[in-house]
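A protein chain is absent from this complex, but the other protein chains hold their places.
Each chain gets a letter, A, B and C, in the order it is written, and its residues are counted from 1.
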Amino acid sequence: MTLATFLVQCLNSMQYGLLLFLVASGLTLVFGIMGIVNLAHGSFYMIGAYLAYSLTALTGNLFVALALGLVLSLIFGYLLEWVFFSFLYERDHLQQVLMTYGLILVIEELRSILIGDDVHGVAVPAFLAGSISIGNDMLYPVYRLFVSAACVVLALALYWLIRKTRVGMKIRAGASNREMAQSLGIDIGLLYRVVFSLGFGLAVMSGMLFAPVSTVYPGMGAQMLIVCFLVVVIGGIGSITGAFVAALLIGFVDTFGKVLWQEGAGIAIYLLMAVILLVRPAGLLGERAAR
Amino acid sequence: MTFFTRRRAWSASNWTLFLLALAAAPAILDGGFELELLSKVMIMSIFAASLQLLVGCTGLVSLGHAAFFGVGAYATALVVPQAGAANLVATLAFAGGIAMLFAVVIGLLVLRTRGIYFIMVTLAFAQMLYYVVHDGKGFGGSDGTYLYFKPVVGMFGKTWVDLTDGRAFYWSVLAVLVFTLGVLWVVMRSRFGHALAGIRHNEQRMTASGYPVFLYKLASFAIGGALAGIAGSLYAFQYGFVNPELFSWHQSGNVLLMVILGGPGFGGAIAGALVFVLLSDWLSELTKHWQLIFGLLIIVSVAALPLGLTGGVAACHAAIERLCARRRGAPVKAAPKEERAL
Amino acid sequence: MTLTRSQFTSLRACNLTRRFGGLTAVNDVSLDVDVGTIHSVIGTNGAGKSTLINLLCGELTPTSGEVLINDASIGGWSQQRRARAGVGRTYQRNNVFAPLSVMENCRLAAQARMPRAWHLHEAAQHCAASNELAAAALEHAGLTHCAMRIAGTLSHGQKRQLEIAMCLAGEPTILLLDEPLAGMGPEETARMLELLQSLRAEHAILLVEHDMDAVFATSDVVTVMVDGAVIASGTSDEIRSNRAVQSAYLGTADVE
Partner (left out) sequence: MIFDSAPKFRLAFVSLVLACANGAAQAQAPSAEPLKVGVMLPFTGTYAPLGVAIENGFKLYVQQQGGRLGGRTIDYVRLDDESDPSKASENASRLVKRDHVDVLLGTVHSGVAMAMAKVAKDTNTLLIVPNAGADNVTGPLCAPNIFRTSFSNWQPAYAMGKVAASKGAKRVVTLTWKYAAGEESVRGFKEAFEAAGGKVVDELTVPFPNVEFQAQLTQIAAAKPDAVYVFFAGAGAVKFVKDYADAGLKDKIPLYGAGFLTDGTLEAQGDAAQGLLTTLHYADGLTTARDQGFRLDYAKTYKLQPDVYAVQGYDAAQLLGAGLVAVKGDMTQRDAMVRAMEQAKIDSPRGPFVMSKAHNPIQDIYLRQVKGHENRVVLVAAKGLADPARGCRMN
């Protein structure tokens, strides 16, 4: 592998990792703060992709679609929490697993009824359509770089939200200790609703952003879900920073696994997880394995 | 799962009744599809019961149990002779053993985690095995492989029963089901079983009392894995075809579904398996969007039946009241533990 | 194992320190308990008393310092190993198996010490040895009359007794009792104190408690902790008259 190729591969790893982070961040947020195991997160990602498809078809512009999608998803996430999850917190994980598993089936079928089972492409807005040449062998699509940039921006925004704002303070309080948060006069119900719709929004956003490169197809959520689980497991529950590190790590392992060890490319990232479990059961930056 | 399965969902008489009904089934049905369906129900019952040992008895919510089912099935497919029938008992023992081996190794890793974390890690390991058989050499690849002959029951080269006959196979599956239930019953009434129940309910206290909790969990995980492997082996024999999809997380999800919907105890697991198989069978012919109905059923049942099918009307009422209570914005009382944990 | 446990006569903490991130919950604490004595630890809420117990029984590992049994370090021992070796503990908050009968609670605790726990042939109910232990423990704790009741239905005081009974069922020589008197009425308290007195003879008892009178009445040695550190240690009288303690602790104790 020449140096140029190596660098391009690193770039590939980065942008795959960044995407993973964006999807997984919503998951880890909901995990860490609400202690809900959400199997339907992958389906949310799929909803995003299909939203991108139908809204761009509707409005003709991806960015209008994105804006619309963001608003829709926040509202929808809010309602979703209220209808399906608000009474689950006192139940044990089994019930949550069951509920979200049911949601997966419903969402998949609704998708098939409303939009159908065909594979769709989503057009990249003209001014991002081009490619720039990297090395002398290969062009790199501008849109992919744009997505990566967007991921970074969103990541920073998230960091700022959690670390620097009042809402973030409340969220962290809620995460560390429900009772304490309540005693601080935080409406935990409302807080959870906000956090959930935030997580939902992140999943949908990443789905929409990545739709033009990933294409839109049935069952696209399932794969994404499992990789997200890996991100959360490796990063450590509820740790956004951990998720970030883990996502990039997986990006690299996956990309270079495909290149250097084709026979085992499928299991490379799982082996990574096994090793992490061996040395750090709580994940890279997770303090509380016991929940 | 009630403590020590004391307040058992099924009384002994119910059990005998149920098993006798199963034993008599071939008399009513010809050896065709219906019988196959029933033996599938029984195989799934074994599978679900093995998971119940983890979920209900030990409090280990595993979303990767299909891994051991698949390992059992593949172990069988790979070990049976290409020409000629295999010995059922020997093969089952082998498949169970291999599955247990996997369970121990995987358990050593996943049992280092808890709760949500455990759910995800088990899922991930099942997926890992999926890729091993899917991409690995000598597993038959993505299309799967065949078993060409039904097994025989016998010893020292003598054949006692040939299971090519549908009924014979059905009855041997029933026998294995009985065996499984026997094992689980013995385990749960032993000190070991009581300790598992204790761990499920209050791990901290058990450690403080001096129990090697990790070992107990591992043992439970291994037994559950072995039984799942046996179920997988039977599945492979019944259909003569194994495929990587046996490892897919949908399988894990479905069996967990059976256990949770079924409710407390091994009776619950079997009820879950029975209803799940027959229901999905029935719905799938009703409409092509049966999974929508199925999903809605699940969601409703979670909302209404925190105790699963066997939970009964009382629990149903309680759950609804709780719902109404929180709708009115009154503070929600957490359901008492023994009601909440299966 | 039983051999060694019978030899255990003392538990000693040497310069135990435990930090959680920024705050130091237990700061360089040293104390020892011997069979035949009751050693009480008092201190304001958050003084690190419960953390100390968790360090001693092995639920937490110390940031630095050592735990010794008969001058032999057990730092490397897991919690369950310590428990089997005779270190028994109770919890500040009731921590019993609510859906179980009182008897079963104790049997479960007793079983931990039974050899051949993996024997599957015999039913747990029929394990004579653990039944005896459990019965004895109940007898001792004075719960025999409600042995068959479901633990969840017991009164608060009875639950506290059950805590101790479960602890005793494991035949410990060293008892770490975390506020056994918490939330008890006067006559319940009296009964509990009797129980402690009766245990003193062949046990080494570390008693974490808020109830001053009870502590001063029963203890041979009293140690006072403030913000994780020991500010004084001595007989009841010494402590009563210790100025540092009065200013730091007793002054507020009256208010409590």
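Here is the rule we go by: a residue touches a chain if its C-beta (ideal position, glycine included) is under 8 Å from a C-beta of that chain, and two chains touch if they have at least 3 such contacts.
Being a predicted model, the structure only gives us computed values, none of them experimental.
Shown chains touched by the hidden one, complex as a whole: A, B. Between the chain not shown and the residues B:Gly56, B:Gly96 or B:Gly144, the one that touches is B:Gly144.
Across B:Gly115, B:Gly253, B:Gly267 or B:Gly295, the single residue that touches the chain missing here is B:Gly267. Which of B:His65, B:His134 or B:Arg189 touches the hidden chain is settled by the complete complex: it is B:His134. Residue positions on chain A in contact with the hidden chain: 1-2, 4-5, 8-9, 12, 15-16, 112, 117-121, 123, 131, 133, 135, 137-141, 143-144, 213-215, 217-220, 223, 254-256, 258-259, 262, 265-266, in rising order. Across the interface with the omitted chain, chain B contributes residues 9-10, 14, 17-18, 21, 25, 28-30, 32-34, 36-37, 40, 131, 134-135, 141-144, 146, 239-241, 243-246, 248, 250-251, 267-268, 271, 274-275, 278, 282, 284-285, 288-289, 291, 309-310.
Assume only the chains that are shown with their structure count from here on.
Chain A and chain C have CA centres that are 47 Å apart. Between the Cα centres of chain B and chain C there is a gap of 42 Å.
For this pair, chain A with chain B, the centres built from the Cα atoms lie 31 Å apart. Within the complex formed with chain A, the chain B residues making contact are 55, 61, 63, 109-110, 112-117, 119-121, 123-125, 127-128, 131-132, 134-135, 249, 253, 256-257, 260-261, 289, 291-292, 294-299, 301-303, 306, 322-323, 326, 332-335, 340-342. Chain B contributes residues 2-4, 186-187, 189-195, 198, 201-202, 204-213, 219, 336-338 to its touches with chain C in the complex.
Residues of chain C touching chain B in their complex: 57, 59, 79-84, 89, 91, 95-100, 104, 107-109, 111-114, 117-125, 127, 130, 166, 170.
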